[in-house]
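Input: one structure, supplied below.
Just one protein chain is left out here, and the rest sit where they should.
Naming follows writing order (A, B and C), and every chain is counted from residue 1.
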Amino acid sequence: MVDMSKRITDIGPPNYEQFLHPVIKKNYGQWKYHESLGPGLLCHTSESGDKIYSVRCASPRLLAIQSIRFFADLADKYCDGYLRFTSRNNVEFLTDKQDNIAPLKDELQKAGYPVGGTNNAISNIVHTQGWVHCHSAATDASGIVKCVMDALCDRFTSENLPAKLRISLACCLNMCGAVHCSDIAILGVHRKPPKVNQEQVPKVCEVPTLIASCPTGAIRPGTEGRVVDVVEEQCMYCGNCYTVCPAMPLNDPENDGISIWVGGKVSNARCAPKFSKLAIPFIPNEPPRWPKVVEAVVNIVEVYAKNAKKFERMGEWIERIGWPRFFELTGIEFTRYHIDDFKFAGTTYARSAQLRY
Amino acid sequence: MVDMSKRITDIGPPNYEQFLHPVIKKNYGQWKYHESLGPGLLCHTSESGDKIYSVRCASPRLLAIQSIRFFADLADKYCDGYLRFTSRNNVEFLTDKQDNIAPLKDELQKAGYPVGGTNNAISNIVHTQGWVHCHSAATDASGIVKCVMDALCDRFTSENLPAKLRISLACCLNMCGAVHCSDIAILGVHRKPPKVNQEQVPKVCEVPTLIASCPTGAIRPGTEGRVVDVVEEQCMYCGNCYTVCPAMPLNDPENDGISIWVGGKVSNARCAPKFSKLAIPFIPNEPPRWPKVVEAVVNIVEVYAKNAKKFERMGEWIERIGWPRFFELTGIEFTRYHIDDFKFAGTTYARSAQLRY
Amino acid sequence: MADNGNRKTELIDQLESGPWPSFVKEIKKAKETSPACDDLLGQLELSYNQKVGHWKHGGIVGVMGYGGGVIGRYSDVPEEFPAIAHFHTMRINMPSGWFYTSKSLRTLCDIWERHGSGLTNMHGSTGDIIFLGTKTAELEPTFAELTAAGFDLGGSGSCMRTPSACVGQARCEWASYDTMKICNEVTHEYQDELHRPPFPYKFKVKCSGCANDCVAAIARADLSIIGTWKDDIRQDDAAVAEYAAKGIDIQKDVCDLCPTKCMGWDGSKLTINNRECVHCMHCINVMPKALRPGKEKGAVFLLGAKAPILQGAQLSSVMVPFVPADEILETAKELISRVWDFWDEYGNNRERVGELIQRVGMANFLDAIGLDPIPEMISAPRDNPYIFFKEEEEE
Partner (left out) sequence: MADNGNRKTELIDQLESGPWPSFVKEIKKAKETSPACDDLLGQLELSYNQKVGHWKHGGIVGVMGYGGGVIGRYSDVPEEFPAIAHFHTMRINMPSGWFYTSKSLRTLCDIWERHGSGLTNMHGSTGDIIFLGTKTAELEPTFAELTAAGFDLGGSGSCMRTPSACVGQARCEWASYDTMKICNEVTHEYQDELHRPPFPYKFKVKCSGCANDCVAAIARADLSIIGTWKDDIRQDDAAVAEYAAKGIDIQKDVCDLCPTKCMGWDGSKLTINNRECVHCMHCINVMPKALRPGKEKGAVFLLGAKAPILQGAQLSSVMVPFVPADEILETAKELISRVWDFWDEYGNNRERVGELIQRVGMANFLDAIGLDPIPEMISAPRDNPYIFFKEEEEE
């Protein structure tokens, strides 16, 4: 039994200040400019003239404590013990000693952690749990990330793209990676309606909540002794019913798979943030190396790299050349699925006579 | 009685060819370029070297046969009997004799028909019936057009705006003028739900059709002896129920009036066509001279004229400067009504951090 | 100022002054030949006084065998204004491009003097000649005289409406197809559908010769046919230089405003990357002597424009990105027949084609009319993952 009297709760996260490198603490809010010292290497200079160097390496995000300890050791050796993680799950080592950069980089690379991801590179793929931990997954997460980044690792360790390129992956429509604003999004999709477990439904779920959960109204009170019916033509496999009721599984080895989305962005630089748009509606799950997904992503990256102008993010490039040209250049087939039929569909029809031939 | 045996039907419109000036007939499809000879005056030159001159004058659209005969006389005198009307209801006299232009223009002006409307002018106001002929009107049409154009007549007879400026008017939400893509649209609006004539409804209307006609579902089967009820908070005064059922009048002298919309365009030149957006939600009806409407339109025109760049249509200008600046420059009040709450409302929220201060 | 006989019309008389031509003056002119106009003035004055219209709702009147072309109209104060107790309008199909001879106009005026108010709209918003106000008994005689003179009624109600066209090749150098001819032929082809309402709602066709869209087809026609070209813009360098000399700033006024920035100007030579041109017309508009549409002419077909009632206003959207000029009539007929078939069967009452497309989804609509989906039909692919996969696509 836990001793409740000693129980500590609601203390919140530790204060970040204790984790800041002394140079950072001293120059907090006083940074003046930064320079790139090559892929994965940043130098920030303060008003005071102080400098802090950052060495960024890739991470599989799924890290064993053994690897974290390894990073901690490196931090001790080169960075007075200071390091951080980035919003895209890379590791950043922070030091005020420029001479430490080279050996640190070297050790990281030797240990299998490429250094890069800065500037006009492909940074780490933001991703989710997949078959490693989630019940909802229409595909794996870490495995696909591994395969795609194996193929694109050079784009992480170099900075020769027209602009930043952000790839994200989510293993179901819940989109925990919030992949909907990515240059390239890899999204797990189901393609079959839930298989209702009629016996389980009343035991584990509230039926009215279940019925209300379906955004298309596909779930109806059951007929002929069934608890609920799913009108199959009205289902678009979003999985929301499954989230609220475990007795509505959607998994289907042959029909689950992956869709690819392109042209989203988050930053407000130049243009407003954009949603990613459908490029490829479906690619079957092909573990362990997902060759078709890898090929599709690499193809899009390479066509973009070749055709976009300097500073043009994926979506900016596509808007400049127009979607028809995007499909032409990438060789991706345009299908009925590309045409929106959800709420705002009417706003996506081509309502102008401006056309390229 | 009509003699049915002789009755001619389904002959369609007369063939236009018989109405073409010989020079037009000869050079049909062979026009090479055109030049402006001043407001209201165009010269088109053919591959053959032939030229046709057009003299365009304003028209109130509502024309007595006496005026049409006057135009016919002028056409005989100067144009070998040939003339046409434009898609914005102006009259165009067509002649191959350049010398006829000046006297023709002179006679038109003297008779009270200003010559102009070409190039970067305000052309005639496309409009509808209003109190002259429609049962549906929330305001008059011809009267407002007259007042607004009286104030803007100089903008018709000169060509000194940054670009074309198209004003349209519709006297109710049916928008017979299709005013929804105009640089400035003047739109009659109701602001009270229909007053149901419970006795008449069953006599003159099909109740299910009536109930189905309401886009917001505000019409319900009646309670307490009423045939139908209107849920007042759900009504946005579109008048569709009245169109399908005369027993649902919306007219209301104190609450009917006018709204002003800006920034629409039809042409594909430079940018795609655009819808007009709400500028002023409501101005009361003030016959006979609608001073507030005139003032509002003139204000918008003048602010545009002063601030827009060459070739910038109203909507292009506003998009360049941003809507906040538009409201600031015109002094128009921004209200809750400007914020969309119809189907695509979500697409009109400012979903970016790009802001001017 | 106003000569308004005995009747007092103080308010509307104020609409006779000012530089813009006055509709009140027009109504007063028409009094010469029609007493109804006097009552019209009276009722209008009443409306101006009370700030409310005085017409009753609709009323089905027409000519024999036709389901449209006449809008029934009755005063709601007929005791006061008996001459406009009936005051129906007739919609008369205008000639393509609104071209007339003085003679044809006089013929129309004479008919209308004999049978109606003598008031017209030249023209209605759809394009018809509007004969504004007559009695039921006069409809058939007017119609007989009109047809004898070669004119026929236009559309109203749930029918094919009077198609219209820009001036096109008759007087415009930019028309990439013969808008007036197509408009005329389409109109004649569908006389039955125009006169006998067969549809869930109205159907409008408008023809513009280029992307300037001078009949606003894309904003208000269910089928919008807009001229364009496929090959390179024709370019006359000497004429470009002339415009530059005359003060056109080629870089700023032309190149910088090109939506795809596919034009270059080095101070003496204008270059166009025609593969990127979206045929917007801007550069041609600015320099009509120097630039001209290409020679491989045709049109874009778009579907679905309409005013707001019910589902909100829509602009037409691309269905066929390019139809060669000599195939336009045939394609129009084919497309129209497929669209009507589907709309007839699946369209709701008072549902325009554009609303039908949005309701069933464009992909389903394309299936129904037998067109393949192409990216030119959309401004961007979907951004939501709510895809209805079809059985046959699965493995």
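Please note the rule applied: contacts are C-beta pairs under 8 Å (C-beta built on N, C-alpha and C of every residue); 3 or more make two chains touch, one makes a residue touch a chain.
Keep in mind the model is a prediction, meaning the values are calculated, not measured.
Engineer: Among A:Arg84, A:Lys192, A:Lys292 or A:Arg325, choose the residue that contacts the chain missing from this document, as touch is defined above.
Structural biologist: The one listed residue touching the chain not shown is A:Arg84.
Engineer: Considering the whole complex, which of A:Asn100, A:Ser213, A:Thr330 or A:Thr348 touches the chain not shown?
Structural biologist: Spelled out, the listed residue whose C-beta touches the missing chain is A:Ser213.
Engineer: Can you tell me which of B:Cys147, B:Leu278 or B:Met314 touches the chain that was removed from the display?
Structural biologist: B:Leu278
Engineer: Could you tell me which of A:Gly49, A:Gly225, A:Pro288 or A:Gly331 touches the chain that is not displayed?
Structural biologist: Answering carefully, the residue with contact to the hidden chain is A:Pro288.
Engineer: Mind listing the chain B residues that contact the chain we can't see here?
Structural biologist: 173, 175, 180, 187, 189, 191-192, 215-216, 233, 235-238, 254-255, 259, 261, 263-264, 275-279, 281-282, 284, 320-324, 326-327, 334-343, 345-357
Engineer: In the full complex, which bits of chain A touch the chain not displayed? Write them out.
Structural biologist: Against the missing chain, chain A presents residues 2, 4, 7-16, 18-20, 24, 28-29, 31-35, 44, 52, 54, 58-69, 71-73, 75-76, 81-87, 89, 91, 94, 112-114, 126, 128, 130-137, 140, 142-143, 145-147, 149-150, 153, 170, 173-178, 180-181, 209, 212-213, 215, 238-240, 242-244, 246, 249, 251-254, 256, 266-271, 273, 275, 285, 287-289, 310-311, 342-344.
Engineer: Which positions on chain C touch the chain that was left off?
Structural biologist: Chain C touches the missing chain through residues 308, 312-313, 383-386.
The rule is short, and it goes like this: only the chains that are shown with their structure count from here on.
Engineer: Among the chain pairs here, which one is joined by the most contacts?
Structural biologist: B-C
Engineer: Per the centroid of Cα atoms for each chain, what is the distance between chain A and chain C, given in Å?
Structural biologist: Computed value for the inter-centroid distance: 49 Å.
Engineer: How many angstrom lie between the centres of chain B and chain C, each centre taken as the mean Cα position?
Structural biologist: Computed value for the inter-centroid distance: 12 Å.
Engineer: Going through chain A residue by residue, note those that touch at least 2 other chains and give them in order.
Structural biologist: 343, 346-347, 351-354
Engineer: Going through chain C residue by residue, note those that touch at least 2 other chains and give them in order.
Structural biologist: Where chain C meets two or more other chains at a single residue, that happens at 211, 213, 218, 226, 259, 279-280, 312, 315.
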